[in-house]
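Here the complex is missing a single protein chain, while all its other protein chains stay put.
Should a chain be cited, it is by its letter among A and B, assigned in written order, with residues numbered from 1 in that chain.
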Amino acid sequence: MENVVFFQNSKAIALGKLFPDKKINNKLTILNFRTLKKSSSRDITFFDSSHYENDAIKTKAACCITNEKLSIHLPKNCIKIIVKNVLFEVAKILKKIYPAADIDTLDIFLKKPNKLKFPKVKFGNNVLLGKNVKIGKNSVIGNNVIIESNVLMGKNSVIGSNIHIKNTVIGDNVVIQSGCMIGLKGFGFIPMKDKNLKMPHIGKVLIDDHVEIASNCTIDRGSVDDTVIGKNTYLDNQVHVAHNVKIGKNCMIAGQVGFAGSSTLGDNVSIGGQAGVSGHLKIGNNVKIGGGSGVVKNIEDNSIVMGYPAIPFKKFIKNSKK
Amino acid sequence: MENVVFFQNSKAIALGKLFPDKKINNKLTILNFRTLKKSSSRDITFFDSSHYENDAIKTKAACCITNEKLSIHLPKNCIKIIVKNVLFEVAKILKKIYPAADIDTLDIFLKKPNKLKFPKVKFGNNVLLGKNVKIGKNSVIGNNVIIESNVLMGKNSVIGSNIHIKNTVIGDNVVIQSGCMIGLKGFGFIPMKDKNLKMPHIGKVLIDDHVEIASNCTIDRGSVDDTVIGKNTYLDNQVHVAHNVKIGKNCMIAGQVGFAGSSTLGDNVSIGGQAGVSGHLKIGNNVKIGGGSGVVKNIEDNSIVMGYPAIPFKKFIKNSKK
Partner (left out) sequence: MENVVFFQNSKAIALGKLFPDKKINNKLTILNFRTLKKSSSRDITFFDSSHYENDAIKTKAACCITNEKLSIHLPKNCIKIIVKNVLFEVAKILKKIYPAADIDTLDIFLKKPNKLKFPKVKFGNNVLLGKNVKIGKNSVIGNNVIIESNVLMGKNSVIGSNIHIKNTVIGDNVVIQSGCMIGLKGFGFIPMKDKNLKMPHIGKVLIDDHVEIASNCTIDRGSVDDTVIGKNTYLDNQVHVAHNVKIGKNCMIAGQVGFAGSSTLGDNVSIGGQAGVSGHLKIGNNVKIGGGSGVVKNIEDNSIVMGYPAIPFKKFIKNSKK
């Protein structure tokens, strides 16, 4: 499931062409842009925060966009592209390799489902499927649903109505209620006066078995990495999950909760309604976050927090009594 | 309006079959699962919180799932099913009686509207209606709208586009703007490792006359009870109303407000944008709740509150000046 790739480049690209200003042997070529962790020796990657030092040390990538300071952590045989603004360079290179990943334009392969290809799937009215879509047996797709090319869905899953899904892998026994928008490009760009540089999003959304996602949720696909909803995790209505967020197993996320990009949640986490989790945080296992909280720091396993900013629950109650 | 029932079982079920582990005379039968208040002598009910003691004393139900401690409040002739985890047992029994109420799968009766049946209703493009849908004269239905079986709608009501409605009764002169999802299953389940037990939702949504609901709102149907939006109450965009919430008459609910399950609001309540109301609360008449507040306690009639957690408005202003 995690190895499915939506944006796949299959033609070798000379590194010298990607970086015309750098002196690089033009015989060196790469295929794809991947994370530090997932890169093979034919891939290019990036490294822009010391959070990812452990991944950097072990990366197999042929080449890495990074800055002077971080570059020392990379393996010797990894070609370093040293720049000042790593994400700006990443956006430019991604756009060169995957020119269609920065704007979600129309999937031209969309067609009404060929029922011979899906004899055991029930379809509502006005369903459109892209090419290579796979849907497991006994799954049900509602009305006015768009499932774009290469989306994979397991068996016994139920998709509601008025839904748009792309760049997503869905497991078995998943329920997605009406009005959800899943796998669209996330909120990523390099601010530039009068014309921002849009960050191409080449990741996907992974929705594991037994997940339930209620009405009008939005789950953006990952930028380079993936967005993940773990097994048996339930999301209530109007939850917003930004790019690269990883939610563990058996979590309960109440209505209108929002996650900024790249945060990671453990298993058995429960979050009350309207809480918000800032970007790039690590929330441990068995954490409980009270409704309306604003989480701005990492949270250790088994903690209970509440408040804005979120603090240990007992302290919050004490402060509230003042 | 409140007597309409969407999940109706019409074949007597032996209590002994529902509870094979209990010793129950198999000649005793029930028809439906109802609330303590609405049960007749042919119904089964449940009682899991002392909040509902007054209803328990007066219930006419033939049988009640409850725990040891609460069972003393039930009438003598009501058969008590004593269990440790009341909601877990309720979920299992509901699933037995109403096997299709725990996942919102495709309504197979959906068809384009037969205009002969609705001579005085205007329909947009791509409308789908289930069986037994009733729509009053001079009502207007937009485009890409799904109205599932047995939904009732009064006259002079205007439904926008890209909307999904099920298990709902709508009054006269109601306006529902585009993107709303109404009457879908709420966020209810018994957490279980790797495979939660979904709580079947057999209630409905009641939307009274002159209500206005703005774009992209989500209003879940009740679990056993109903979700209610009272007469002349207006909801702004992106409001989330969870199962069993009851909102009174003449209320004003601003954008992005969220209600957790089973709270009750009086009449003439106004709530500012992004406020949240926790579950199982009682908000009185003429209450004003400031924008962004988090309400975690009952609120008396005529109060003005603000803050997170919400406190009397004057105190909030005083605290803010510190």
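One rule holds in what follows: a residue touches a chain if its C-beta (ideal position, glycine included) is under 8 Å from a C-beta of that chain, and two chains touch if they have at least 3 such contacts.
It should be emphasised that the depicted structure is a prediction, and the values quoted were computed from it without experimental measurement.
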item	value
Omitted-chain contact residue, chosen from B:N9, B:T29 or B:S178	B:S178
Option touching the unshown chain, where A:N9, A:T29, A:N67 or A:N126 are the choices	A:N126
Residue of B:S161, B:N196 or B:N244 touching the missing chain in the full complex	B:S161
Candidates A:N162, A:N232 or A:S262 - the one touching the absent chain	A:N162
Contact set of subunit A toward the excluded chain (per top definition)	103-106, 110, 126, 128, 144, 146, 162-164, 179, 181, 184-185, 187, 189, 191, 193-196, 198, 216, 218, 220, 238, 240, 242, 256, 258, 260, 274, 276, 278, 294, 296, 308-309
Hidden partner interface residues of subunit B, rising order	122, 124-126, 140-144, 158, 160-162, 173, 175, 177-179, 210, 212, 214-216, 231-232, 234, 236-238, 249-250, 252, 254-256, 272-274, 291-292, 307-308, 320
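Following the convention adopted for this analysis, only the chains that are shown with their structure count from here on.
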item	value
Separation of subunit A from subunit B, taking each centre as the mean of its C-alpha atoms, in whole Å	33
